[in-house]
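For this depiction, one protein chain was excluded, whereas all remaining protein chains were kept in their positions.
This part shows chain A:
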Amino acid sequence: MITKIYQLETLTCPSCSAKIQGMLKKTDGVKESEVLFNSSKVKVTFDETKIESETIKGKINKLGFDVLSEK
C-alpha cells in the first residue's frame, strides 16, 4: 500500500473535487482518497499490486484535470 500526492492544475469548482473523489472511490485498488480543493491536490492511498500510479493519473486526466506532478 502506498500513498501518492498528485498536484493538479488549479481546481476551480468544488463539484470537480466531488467528481474526482467519486471516481477514485469506485476505482479498484484505491484504498483511500482525498481531494484537497484549495491546494489542488489529490492524495491517494492504493495497492500498487492492483493498480499503477500511471493508471490513476490517466483516470484523473480523463475526467478533465491535468496532473502536473506527483510525489
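Here is the rule we go by: contacts are C-beta pairs under 8 Å (C-beta built on N, C-alpha and C of every residue); 3 or more make two chains touch, one makes a residue touch a chain; residues count from 1.
Criterion: contacts and distances are computed from a predicted model.
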Given the options "Cd(2+)-exporting ATPase", "Heme exporter protein C", "Sarcosine oxidase, gamma subunit" or "ABC transporter ATP-binding protein", which would UniProt use as the protein name of the unshown chain? "Cd(2+)-exporting ATPase"
Residue-wise, where is chain A in contact with the chain that is not depicted? 10, 12-16, 18-19, 22-23, 26, 36-39, 62-64
